[in-house]
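A short worksheet on the structure shown next.
One protein chain omitted, others in place.
First chain written, first letter: the chains are A and B, and each begins at residue 1.
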Amino acid sequence: MRETFTKGMARNIYYGGAVFFFLVLIGLTVDTVNRLPETDNSQNMTELVIEGKRLWEENNCIGCHTLLGEGAYFAPELGNVYTRFGEDTENIKAFIKYRPVEGIPNRRSMPQFNLTDEQLEALAQFLKYVDGIKTARNWPPNVQG
Amino acid sequence: MKYESQGVAKLYFIAAIALFVGQILFGVTMGLQYVIGDFLFPEIPFNVARMVHTNLLIVWLLFGFMGSAYYLVPEEAERELFAPWLAKLMFWIFLVAGALTILSYLLVPYARLAELTMNDLLPTMGREFLEQPTITKIGIVIVALAFIFNIGMTVLTGRKTVINLVLLTGLVGLAVFFLFSFYNPDNLVMDKYFWWFVVHLWVEGVWELIMASLLAYVLIKVTGVDREVIEKWLYIIIAMALISGLVGTGHHFFWIGAPDYWQWLGSVFSALEPIPFFMMTLFAFNVVNKRRRDHPNKAAVLWALGTAVMAFLGAGVWGFLHTLAPVNYYTHGTQITAAHGHMAFYGAYVMVVLTMISYSMPIMRGQKAGNIKAQVVEMWSFWLMTISMVFITLFLTGAGIAQVYLQRYSDDPLPFMVVQEKIAIFYWLREAAGLVFLIGLILYIYSFFAKGKEVEFVEG
Partner (left out) sequence: MNAEELELKRASLSALASLLNLTVLPVIGFIFLLFLYKQTQAQTIGRYYAVLGIKINLAAAIALIIVTGLMLLLGGFYSPWTWVFVISYFVFVHALFILVATWILVRSWTGKKLTTTFL
């Protein structure tokens, strides 16, 4: 690098740039949080949905599945599973409930979590709520996720 | 070794390498589960193996960063470590806490672990990479605070070099952004949004400061190039990292329910993110080319150059590949993501830690550089691990492209599981490459025990 570009200048770009863009990120974050109610489906966030989210976490579902494209890539996307399962929470509940304990020979299998009916209902409601989040361009691209 | 207390780094590095082995063993386990679905089911379900794999990665990289800081900071500050005993104490606390957490993943069903650790009091578990029980997270914070106090006091009461200050800033940032892992709102969109304040602002923010300063330190040592020149590079690299990376977080806000403007902001700023990685390559090439001496530790020079190149490939090129919103619309959450994640983590953070170990371990063991045989073995392990990681990335990229086409792009999209079976060949190939990686890692460990002719050191 040329001598006209000094270490002091480089340092100032670092400090100035870092502080400036950090403030920009904070500003954008405030704006985003303010606008979220338009898209985040929070009007349907019932107690049951919140319990469902906790169950989702405490059974580490994200360790195999993606949810709105984030998570693991071993098993199908679940952000739109409510749509894929014919917009019926009963189908979701039945699927989770009847997983064989020993798995399906030779295939990737989902564990049997031994959930109660109330817990199944909460999880299914949570997945229904997630399906209602308004993602940009209606992501995922199609029903297969 | 100039200062006695630098020696604590050795403990940290040994633990880091041991956990690295664990990480890879679970990696190849999962690789097999990808193609033989019922392998180890239901004893070790995929999600458990994955938690072990990724959490071990993070924990051993943290061990590596801490060890590197304990080694580097006293030498730069020209004084002993502020409290060597504290560094040793924290080592054991972190090791025991880390080991217990990993064991609990394997021995107790996750839901039971959540119950035992009273997750309901402050629910933080069950989010990708942040699966640790809340109590472990608190432990991490305590260890991090003690560590930063120790390093901070050493830096502030000693010679303040640019390398030390940048490293310290990076480490403080690491600890501060980790605090977002305690924030788990019920609103899923908010949860996802702030989750990235840990994950993205780590790997594409403050960790780049850590990486750049470690690389700068080793390059000064092995090339003898003037410190002024290196510091100027260091500043401009980290400036570009933060200028692009902070707002670049937006490349994760495209499809999670956040406002549409993120598609523009995220695309534009994250498209600039390869620049700091490219500059690291330019920087490393430049100072090695202008070196004032030929350091006897050839292996360390190789690792340093390898880090710069592979970080550029993994983070810069493979990151850019899927970072523009119109592309990410199709690739989001596919094997393309996994391909990028592997090469970026390996190229940037695994390799920079191995560079530090390669440079400092011989010195801590009373030599200037490893003996000739040890270095040859180490360089073999470099090539085996690095080339197999390139292949892992290429196979996953192939799998990802096919997946996108069949499942998302074609007029007649196929279900996820159907597609997975169609692309199984890529997973078999990935598994084969993973086994080569494991062989490379075993050779790497052997290199510390190999006996041979000592190298001669000629000061230039």
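Definition applied: a contact is a pair of C-beta atoms (placed from the backbone, for glycine too) under 8 Å apart; a residue touches a chain by one contact, two chains touch by 3 or more.
Given the structure is predicted, the values throughout are model-derived calculations rather than measurements.
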Whole complex considered, the hidden chain contacts B
Just name the one of B:F312, B:Y329 or B:Y444 that touches the chain not displayed here. B:F312
Pick from B:W85, B:Y183, B:W264 or B:F285: which residue touches the chain that isn't shown? B:F285
Return the single residue from B:I401, B:L441 or B:V455 that touches the missing chain. B:I401
By the contact criterion defined above, which parts of chain B meet the unshown chain? Give residue numbers in ascending order. 278, 281-282, 285-286, 289-290, 309, 312-313, 317-318, 321, 394, 397-398, 401-402, 405-406, 410
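Following the convention adopted for this analysis, only the chains that are shown with their structure count from here on.
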For chain A versus chain B, what separation do you get between their C-alpha means, in angstrom? 23
For a test of understanding, state which residues of chain A touch chain B in their complex under the given definition. 1, 5-7, 10-11, 13-14, 17-18, 21-22, 24-25, 28-29, 31-33, 35-36, 39-42, 45, 50, 53-54, 56-64, 66-77, 101-109, 111-113, 129-130, 133-137, 139-145
Which residues, counting only chain B, touch chain A once they are in their complex? 33-34, 36-38, 41-42, 45-48, 50-51, 110-111, 114-115, 119-120, 123, 125-128, 131, 184, 186-193, 195, 228-229, 231-233, 235-236, 238-239, 242-243, 246-247, 249-250, 252-260, 262-263, 265, 329-330, 332-335, 337-338, 407-409, 413-417, 420
